[in-house]
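Before anything else, here's the structure in question.
Note that one protein chain is taken out, while the other chains of the complex remain in position.
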Amino acid sequence: MSITTINEGQGTLEQSDLQLDENGLLRHLLTLQGMDPVQLEAILDRGEEFLTKPGAPAARSNALAGMTVANLFIENSTRTRVSFELAAKRLGADVVNLNLNTSSAVKGESIVDMIYTLQAMQVDMFVVRDHQPGTQAMIAQHVDAYVSVLNAGEANVSHPTQGLLDLLTIRRHKGRFEELTVAIVGDIAHSRVAMSTSAGLAALGVGELRLISPPELVPNNVTNAKIMTDIDEGITNADVVMALRIQKERFADKAGIPDGDEYFRAYGIDEQRMKLAAKDAIVMHPGPMNRGIEIDSSVADGPQSVIREQVSNGVAVRMAILELLAQNRRTA
Amino acid sequence: MSITTINEGQGTLEQSDLQLDENGLLRHLLTLQGMDPVQLEAILDRGEEFLTKPGAPAARSNALAGMTVANLFIENSTRTRVSFELAAKRLGADVVNLNLNTSSAVKGESIVDMIYTLQAMQVDMFVVRDHQPGTQAMIAQHVDAYVSVLNAGEANVSHPTQGLLDLLTIRRHKGRFEELTVAIVGDIAHSRVAMSTSAGLAALGVGELRLISPPELVPNNVTNAKIMTDIDEGITNADVVMALRIQKERFADKAGIPDGDEYFRAYGIDEQRMKLAAKDAIVMHPGPMNRGIEIDSSVADGPQSVIREQVSNGVAVRMAILELLAQNRRTA
Partner (left out) sequence: MSITTINEGQGTLEQSDLQLDENGLLRHLLTLQGMDPVQLEAILDRGEEFLTKPGAPAARSNALAGMTVANLFIENSTRTRVSFELAAKRLGADVVNLNLNTSSAVKGESIVDMIYTLQAMQVDMFVVRDHQPGTQAMIAQHVDAYVSVLNAGEANVSHPTQGLLDLLTIRRHKGRFEELTVAIVGDIAHSRVAMSTSAGLAALGVGELRLISPPELVPNNVTNAKIMTDIDEGITNADVVMALRIQKERFADKAGIPDGDEYFRAYGIDEQRMKLAAKDAIVMHPGPMNRGIEIDSSVADGPQSVIREQVSNGVAVRMAILELLAQNRRTA
C-alpha cells in the first residue's frame, strides 16, 4: 500500500476537512495532514505547558471535569491506552476502557451501533485505535455535533498524537524546523508513525526530510521527502535520527527483506552509524523498541537518546489536544 | 424453561421479599416482580431527574461519595458494565471491575468466598451479571446488612434495570400506562428483558401486553399477557413495539425455528409492519441489535425509534436505583 493509495483511497485530505467544525475549529483529531501550522504550533505550545520536571507532580487541570472519555481500542496497545487514560484523568475526566480485541471483534455496522450506545450514555470523547483504516473517520461522520473522536492509531495510515509528540520533542531540542534535516529509518511503507510525523514536519516547514528503508519497504509517490535506501548516506549530517519499530512478521512476509540480525547490520542505528549524523543529533524511537534489531541499546540508552522524553511529551500533547477539543466543543 | 418454572423454581417472588429490609425499604434490586407500583414510579421519577439534554453535561451528584461499587460480571457485557460504571462514577463512587468470564470461571462456593473478600475490602454494592440463575439472590443472602446487590442480568430470568429503563422510556413518550397496548416480539421464552419489562408493565397496570413469538419460543403459563404467534395481529394498534434480540444460536438449536432471513420475514419489524401499529407508536429494542434479523435499519434509525433514548434512560435509572439503595442503607 503506497502513500498515494492511502491518501487517495482513505481520504486523509477529506479527514482534514472532516475534523473541523463549521467555524474552522478543530472538532476531531483524525490526521495531521493539511493541518494549519499555526494550529499545530499552538497545540505544541500548550503541550509544553503540561510538562513538569522529573519527580515533580504531574500537571493537572479541570479542563475535562464532568466529561467522559471512552478508550475504544479495537487494536490493543497498552502504552497508548495508558497515555490517553492518564492524560484524560489528569484533566479531570471520567475514563472507561473498552478493549475490543480480535477475540470479541465487532463488525462494520455494529461499531457504529456501539458508538451510538456510548454516545447515548453521554460519552463526550472517543479515543479510537483500529488496525482497519477509516474507522475513526467513519465514527466522526456518525457522532453528534458535541462529540469528538481522537485517532489513537489507524492501520498503516496515521497516528496523529504520535506525530504531535515527535514534533514537540524535536522542537524542544532543535528549535526552528526550517534548518533541520530529519532522517526516519525503517519500514516506511507500513508505518503510520512515519506518515503522521512526516505530515507534521512538512506542515512546519522542515528543511529536509529523508525516508530511509530497504528497497522492498519504500513508499510510493511521496512528495516533500527524499526517498533513500542507503542508510549511511541518509543519516549523514542528520539533526534528528528516528528509528521505526520493524514488525517482525515482515521478515517472513516478503522475500528480500533482511531478517533480524541482517536488518540490524543493514539498517540498525548503532554508535558507529550515529557518528555520521550531526554532532548534536538526537535519536528517537516511537516504541516499543526491538533492541538489537532497529536500534542498538548503546544508542537507545545513550546521551543522544530522547526516547523517554518522547513518552512524557506524549501525555502532554494528548492533554493539550483533549483540552482543545473540549474548549472548541464549548465554544460550539 | 417456562416462566412458571422460573417463577416457581428460581423464586422471583421470594426475591421480591429478599430485596426488602425489615422496614420494607429496598435494600437490593433483584427483580421487578412484585414491586410496589409507588416504589417503581418513584424510581422512574428520580431517574427522569438524572436526564440532561443531548450535548449538556451529564448529571452528577455525590450520593455515593466514599462508597465502592464492584462490577462483578461473570457473564460479559460491555454495554451494561459501562452503563453501571458511568452511573456509579457520576454519583461519586469508586468503581472496580471484575470480569470473571468463562476462562477464569469461579464455581459455586468460591463466588461466595469472593463476595466475602470484596465485602471485607468495604465494597458497598455489588453489580452482578451471570448466565446462571439465582446467583444474585444467593449473594444477597450472604452479604452483610449494609451491603447491596444489584441484578445486572440473570440468566433467562430477569434484568430489572432494563425493565426500569423500558418503563421510563414508555412513560416519557406515552404517559399513563392504563390505556397502552405494548407488543413485545421475539424469543419470549428465553428473554430476561421480556420477563422484567413484563413484570414492570404489569405492576404499573398496562392496558394490554402482548408477547409475540414463533410457536417454538412461546413461554408457558404466563398470566396478565396475551400470548400470540401472529405478528401482524400482535402489532396491530400497538402503542409500543419492542423487538427483542434473537440469539443466533437458537436457529441451530431447535428445529422449526426460522433462520436469519426467514426470521426477518416472519417476525422482523420493518416499515410495512409498523403501519399496522398505532400512528404514533414508538419502537424499542434492548440492544445490541441484529439489524436485518429482528429489526430493519429503516425502523431502528427511523422517526419512531426511541432505541438510543433507552440507553440514556438506562444510565439515569441506574443512577436512581444506586442512589436509592445508598439512601436506604444510611437509613438502616
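Going in written order, the chains are labelled A and B, and every chain counts its residues from 1.
Following the convention adopted for this analysis, a residue touches a chain if its C-beta (ideal position, glycine included) is under 8 Å from a C-beta of that chain, and two chains touch if they have at least 3 such contacts.
Quick caveat: nothing in here was measured; it's all calculated off a predicted structure.
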Problem set entry | Of A:Arg176, A:Lys248, A:Lys275 or A:Arg308, the one touching the omitted chain in the full complex | A:Arg308
Exercise. For subunit B, which residues lie in contact with the unshown chain of the complex?
Worked result: 66-68, 70, 94, 96, 98, 100, 104, 109-110, 113-114, 116-122, 144-146
Seminar exercise, completed: It is residues of subunit A that touch the chain not shown, namely 52, 54-55, 57-58, 60, 76, 78-79, 82-83, 85-86, 89-90, 287-289, 291, 308-312, 314-315
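As a working rule, only the chains that are shown with their structure count from here on.
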Exercise. Taking each chain's centre as the mean position of its Cα atoms, how many Å separate subunit A from subunit B?
Worked result: 41
